[in-house]
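Note that this complex is displayed minus one protein chain, with the remaining chains in position.
For subunit A:
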């Protein structure tokens, strides 16, 4: 690796108040981004989550200069874009939406032409083909590739520059389970080598497994962001499940905690306590009144439920949710 990576917590990608309204003569105006903010720090694998049509692809296209925003500011690797995009383009590898290539050229030719256009040594072509597992099929025409193979080729084209920032829009699309795992390993490996990876997805298990931090977008606005653990903790409400040695004491314990300033939900066999900083505070407060805690556990949530809650896209029995039908949640 010849590139020097920036160490420490510097923002590799910053977006502030980004706005984009698509206008078309027939369908009128459609507001895709409505004051969107996002920050990605160096060396992270950052998940960019949102339901279909929430504005992920629009954000990435705007960032990469394919679309003109109606307002807001953006910076990549410390350079304002789109003004200084051409000076950072060589350090940003990206795939946007379902990747498309000229169908009559082989993967080898496609990458070789991009390498020439971007003034990258031709030797890099074989390296990236190896990396994404297309080595043995590289001489076949792209037309004959499966969706997953095209996706791999797209990742290869993004890696060709050996970028500092890698942006992948729904990279797991069309990949088989083995492919998804390989992609995940590849991203870990790239991130370990110092690359910052931004990964848009609506597949949450994926993101939770490999991302250090996430930004969640809904209806063109950021609804949550930060390290995965933090986002989970915030949206579990810091809730704690409290069980006592004797169930008969539950209601008096509830009164004690409410008096001490916590919010309490009285359940038949436990208390659900929210609004406390540290679970240990519950134990201490109750012990002071000679009420003894037998079990104290933070409420576990996964990213999926947070996502569904924040974007208001949880399925409701008997209803067919339409795209764009998300609930507005204050950030």
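Quick note on the criterion: contacts are C-beta pairs under 8 Å (C-beta built on N, C-alpha and C of every residue); 3 or more make two chains touch, one makes a residue touch a chain; residues count from 1.
FYI, contacts and distances are computed from a predicted model.
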Hidden chain of the complex, named as in its UniProt record, picked from "Cytochrome c", "Fe-S cluster assembly protein SufD", "cysteine desulfurase" or "ABC transporter permease": "ABC transporter permease"
Option touching the unshown chain, where A:55, A:99 or A:148 are the choices: A:99
Hidden-chain contact residue, picked from the options A:10, A:86 or A:325: A:86
Omitted-chain contact residue, chosen from A:61, A:124, A:235 or A:270: A:61
Touch residues of subunit A, complete complex, unshown partner: 22, 61, 64-68, 82, 85-86, 89-90, 92, 94, 96, 99-105, 109, 112-114, 116-119, 157, 161
